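There's a structure below that I have some questions on.
Note that this complex is displayed minus one protein chain, with the remaining chains in position.
We call the chains A, B and C, going by the order they appear; numbering starts again at 1 in every chain.
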Amino acid sequence: MSDRVRIGMIGGGQRAFIGAVHRIALRIDDAFDLVAGCFGRDPNNTKITGEELGLDAERCYPTWEAMIEAESKLPEDQRIEAISIVTPNHLHHAPAKAAMEAGFHVICDKPLCISQEEADDLAATVKSTGMVFALTHNYCASPMAREARERIARGDLGTIRKVYVEYLQGWLSDKLEESGHKQAHWRTDPQRSGPVGALGDIGTHAYQLLEFITGMNVASIYARLHTFVDGRALDDDDMVLLEMENGATGTLCSSQICFGRENGLRIRVFGTSGAIEWNQEHPNDLHVTGEDGAVTTVRCATGVVGTASASLTRTPAGHPEGYLEAFGNIYSAFARAVRDKAQPMDHPFPTIEDGVRGIRFIGAALRSSKEDRWIDIPRQEELA
Amino acid sequence: MSDRVRIGMIGGGQRAFIGAVHRIALRIDDAFDLVAGCFGRDPNNTKITGEELGLDAERCYPTWEAMIEAESKLPEDQRIEAISIVTPNHLHHAPAKAAMEAGFHVICDKPLCISQEEADDLAATVKSTGMVFALTHNYCASPMAREARERIARGDLGTIRKVYVEYLQGWLSDKLEESGHKQAHWRTDPQRSGPVGALGDIGTHAYQLLEFITGMNVASIYARLHTFVDGRALDDDDMVLLEMENGATGTLCSSQICFGRENGLRIRVFGTSGAIEWNQEHPNDLHVTGEDGAVTTVRCATGVVGTASASLTRTPAGHPEGYLEAFGNIYSAFARAVRDKAQPMDHPFPTIEDGVRGIRFIGAALRSSKEDRWIDIPRQEELA
Amino acid sequence: MSDRVRIGMIGGGQRAFIGAVHRIALRIDDAFDLVAGCFGRDPNNTKITGEELGLDAERCYPTWEAMIEAESKLPEDQRIEAISIVTPNHLHHAPAKAAMEAGFHVICDKPLCISQEEADDLAATVKSTGMVFALTHNYCASPMAREARERIARGDLGTIRKVYVEYLQGWLSDKLEESGHKQAHWRTDPQRSGPVGALGDIGTHAYQLLEFITGMNVASIYARLHTFVDGRALDDDDMVLLEMENGATGTLCSSQICFGRENGLRIRVFGTSGAIEWNQEHPNDLHVTGEDGAVTTVRCATGVVGTASASLTRTPAGHPEGYLEAFGNIYSAFARAVRDKAQPMDHPFPTIEDGVRGIRFIGAALRSSKEDRWIDIPRQEELA
Partner (left out) sequence: MSDRVRIGMIGGGQRAFIGAVHRIALRIDDAFDLVAGCFGRDPNNTKITGEELGLDAERCYPTWEAMIEAESKLPEDQRIEAISIVTPNHLHHAPAKAAMEAGFHVICDKPLCISQEEADDLAATVKSTGMVFALTHNYCASPMAREARERIARGDLGTIRKVYVEYLQGWLSDKLEESGHKQAHWRTDPQRSGPVGALGDIGTHAYQLLEFITGMNVASIYARLHTFVDGRALDDDDMVLLEMENGATGTLCSSQICFGRENGLRIRVFGTSGAIEWNQEHPNDLHVTGEDGAVTTVRCATGVVGTASASLTRTPAGHPEGYLEAFGNIYSAFARAVRDKAQPMDHPFPTIEDGVRGIRFIGAALRSSKEDRWIDIPRQEELA
C-alpha cells in the first residue's frame, strides 16, 4: 500500500499559474495523492478542475470551509492529511489557521499573509497545534542555493561583508492588470495582494533567499518603494539598503518594471576570503570565488557538491533540473515531515519563521519608505 | 473518472538510472497511471520496486513475458494500455515486439535495438499492428530544440551549409565498469549494449537531434570509432564527418572520455542567412544568428518563440525547465497519441523511423570505421 | 613631417600603474610624440624613466613647474603642445591650472581634483584660457559604451526608468596599503586621494559612465559610505541610491572589498521599451533587449553598430579590443581637438564638465552619508 500523503488543495483553479506548479511539484516525487480540493470561489471552476485532475466529485468542495469540515469527518485512513494553499495573499491566513486547527498539516504559498497580526497569529497556531507548516519559497530548495548555504556555513567565505540580491522582472512594465491578465490583476490589487506589490510578490523571495543562504538575519533596512506605472495602486519597484546582523551591508532590489527581464533572482555574497554568486535562471551553476580569487563553476550533482545539494537532485550532472524540481523538493521534504510528525532539520523547507520574517520585512520596508529612515528588523531569536 | 493511460514498465528496478527518469516523466503531466511492472530479472527487485511505487503486488510480474500475458487477460478497463521499456539495449526488441503484438502501445528507451535486423523487424511490427511506438530521444522534445527546428523549417537560416553536433561526456574516462558501477557496466558490455558503446549511447542522440532540427537526413558519413581506455570492449570516443542530403557538411563527435564534461550535447547549424546554436545543458537558451549577423538569445516561453516550443512548457519565461520536463513532453505526447489512436503529426515524439535511422547510422559508422571510407545512409523515403 | 602632437607628462614614473597606461594610450594611434616629462618628485626617478622612454635628458625636468616654465620658452615648433597629468588626485589642480595658463592643452587623470573649489577653479581656467581639457574617464570611450549611448539617445529604450551601475573590485579586501603597495598606499591616504577613497577612485567612473550612457544627469542621491578594513582612513565601500533628472531611479555601488572581483564596472539601463547591459570586463559585447523582450548581443565592429562606436575600433569584428584601446580613443580624440583648437562634439572624450560633476557627486555623497538624507546634485545647465 502506498505511503503517499493524501492532500487537498485550496485555490489553483483554471487560469491560475501557481496552482498548476504546486500540483506538478507534489507529483514529481510521487509523495502525494491529491484527493480533494476547492480550487476557486466559483464552484463550477472547482468542478471542472477536479474533473481534469481525476478527483472524486464528492471531494471537490464549494468552499474551503466545507472542505475542512467534510474531510475532518472522513475516516482517518481516507481523509486528507495535509492542505496546500495556493490562493492570493489575502486568503492565506484564514484557511491555514482553520486547517491546522482541524488537524491538517499545511503547505502554503508565499508571502505568508498580509499583515503582522495575521503572521503572528499563524505562528501561534503552528505552535499551539504542532502541525507541520511549510512555506513555498521555492528558490531556497534549489540544489545550488543549498550548496551556497552549506559553503557559507562552513566558513568558506570567511566573514561576510557584502550581499547583493536582486529580483528583477519586466512583466508589469505596462498596465497589464487592465488587460484581463489574472495574475497581474490580483497582484496589483491591495485587497488581495496586501499592502505591497512587487515587494511581497518577489521581494520576499529575495529576502528569504538572502537570509537562508547567508544564515544570517537582516538587522536594519532603508527602503524606497515606488510605483512607475500610472494608476497602479501598489509598488512595482523597490530598492532597499541592508545591514546584516554581523555588520555586513548590501542592497536588495525587486522590480517588476525592468523591461524584458524574466525572472531574474540573483544573489551575490562577498566575504573576507571568498564569494558566491547564484542566478536562479541558470540554477545548476554556482559561481564560487575561492581563496585564490579564481571563480569556479560548481555544477549541480557533480563530485564537488556537498551533501545538502546532492540529496536534492534526481539525475546525474549535466541533466538540468530547474524550477519545478526545486518546488518539488519542498513538497517532498514536507511529505517526509508529515510522515515523521516533526519539523525537519537543516532547513529542508521554509517554515513559519521564514513567513513571519518576510512579513516583518514588508512592514519595515513600508515604514522606512514612508518615514525616510532606517528601520530595524528584530532578529529571529528576539522574536521566538 | 481519470483519463490517464494505464501503463506497465519493463526494467527500471533498483539502482537503475533511466527507469526513475521515465517514471518522473510519466508522472509530471499526470497523464499516466503506472499499474504494472517487471522491473528486473530478479523477482525480488521487482517486488521491492513495486512496493516503493505503491503497485498492486499481483501486477508486479517475475518476467516481462508474464506481464504481457497476464495483463492481456485482464478486463479491458483494467489492463494496461501501454508498456514502457527501459531495459539495456539488447532487451528492447523482444519485449517491444511482443507488446505490440499483444495490443499494447510501446514507449521505448534508445537506441532502438542492437542490429539492423531487429530494427527492421520492429518497424514491420509497428506497421502490421498499428500500435503507437515512441522512442525516448528526449532532447528533441526540449522546447528550444523544437524552436530551432521550427525556425529552420520556415527558412530563417536560408540553405543549410554546415552542421556541428557533439555529445561529450567524461564519466568513462577511467575504467568505471570495473568498479561495480551498474550503468558503466552494461554500457561497455557488447552482450547488452550491442556492437557500439558511446556511439549507441549518446552518438545516436546527437544524430537524431541533428536530423530532427535540420529536417534533413544525413546522406553519407566517414567515421572513426576508437577506444581510449585499455581493455574496454566498445568504443568510448567517436569522430564522424557528415554529408547531409542537400550537400551541407559537418562533424558529429560523441565521446565519453572527455574529462570533466557532464552531458555536453550541443548543436550548431549554419545556413546562408542565419545560424542557430543550442546546448542541452542550458536548455532554455537558443542562440539565433539573424540576417544581420547578430546573435539573439531566444529564451524558452517568451513572446518570441513559435507555437511548437510554446506548447511544451509549463511555466512562464524565466522559470527554468530541463531534462525531466523534456522527457515528460515525450510521455505526454505519447499519451495523447494513445488516446487518439494515431501517430502524431509534426514530430511531437521520435518514432520507429528515428529508431531505424539510428541503427542504420550505427551500422554505417561501424563499416566506415572498419573499411576507412565514406558510407552512404539511405534516405528515409528510400527506406519506406 | 609628422603631424603628431608634442606632449609632456607629469607623473607616471617607476612603479606607477596609470602612467604606463597613458603612454601606451598615446602611442597606440601614433598621434603624439612624448618629448618631455617630470615623472615624479624624485629627480632620479624622472631621469631613469626618461631614459627608458628615449627622451632627451634636458627635457626631463626635476619639477613640473620647471617643465612648464622651460617648455614655454622653447621655439613654438619644438615645445610641447599638451601636458598629460597622471599624478595622484591632490596633484591635479595645480599643474593643470598652470599648464593651461601657460598655453598648454591638458589631458588629466580622474577624478578631476579633491575639492569643489579646485573643480570650479579649473572650470574657470578652461573657460578663460580656451585650452582643450580632457579627463580620462576611459570607460566611456569603449566602443560599446558609445553604442549604448547612441541607442539610448535615439530612443531605442523608450523612457528610462531604472539604472543599476556598479564598480566592484576586491583588491583592497586586506590592508594592502601597509604592504608597500604603491597604488594602495596613495589611494587610501586622505592627503593624496582627497576626502574619499573608493568613491573617488572608481565610484566617479561609474557615475560618469551612467550620465554619459543615459545622456541624463543624476538629480539626487542617498549615499552610505563605509570603511570595512580596520584602520583605513577612507571609504572602501559605497552604496548610493539615485534619482535621475527624469524621475528614473537606481543604484550605484562602488566597492574595493568585494573579494575576488577584478575590475567589475557594469551598467544596466531599463526603459519602457528596451534595455541595455554592458560590462567593461567583456567590453566587446553590448547586451541589448529589444522591443520584443529578447536580448541580442551587439558585438563591437559588426554590421549592427552605429557610427559612434564604429569610429572607435581599429580591427574587424571578433578581434577583441579592450582597456588600452579605449584609453587610446580618448588620447586620439584629444589630439584631434588640439589640432582643431576646439572642444569636440558628441562627447568623444570627457571634459571639464564631467570632472566638475564627479566632484559634485563626491561632495553630495559625503554630505548624504554624514547627514543621512537625500542630497540634490545641480543639473549641468544650472551650473553653466
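Note that contacts are C-beta pairs under 8 Å (C-beta built on N, C-alpha and C of every residue); 3 or more make two chains touch, one makes a residue touch a chain.
Only a predicted model underlies this, so the values are computations on that prediction, with no experimental measurement involved.
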### Residue of B:Gln14, B:Thr63, B:Ser115 or B:Thr249 in touch with the missing chain, whole complex considered
B:Thr249
### Query
Looking at A:Glu76, A:Asp230 or A:Asp292, which residue reaches the missing chain?
A:Asp292
### Task
May I ask which residue of B:Asn89, B:Thr204, B:Asn217 or B:Thr289 touches the chain that does not appear here?
B:Thr289
### Task
Could you tell which one of B:Gly170, B:Gly194, B:Gly328 or B:Pro348 touches the chain left off the display?
B:Gly170
### Query
Which residues does chain C use to touch the chain missing from this display?
1-4, 17, 20-21, 23-24, 27-30, 53-54, 169, 171, 261-264, 280-284, 299, 302, 314-325
### Absent-chain interface as seen on chain B, which is shown
157-158, 161-162, 164, 166, 170, 173, 222, 224, 226, 228, 237, 239, 241, 249-251, 253, 255, 257-261, 270-275, 289-290, 293-295, 372-374
#### Entry: Absent-chain interface as seen on chain A, which is shown
290, 292-299, 302-304
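We adopt the following convention: only the chains that are shown with their structure count from here on.
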### Task
Report back the single chain whose CA centre is most distant from the CA centre of chain C.
B
### Summary
Expressed in whole Å, how far the mean CA point of chain A lies from that of chain B is 35
### Query
Using CA atom averages as chain centres, what separation in Å is found between chain A and chain C?
44
### Query
Listing for chain A: what residues touch at least two other chains?
261
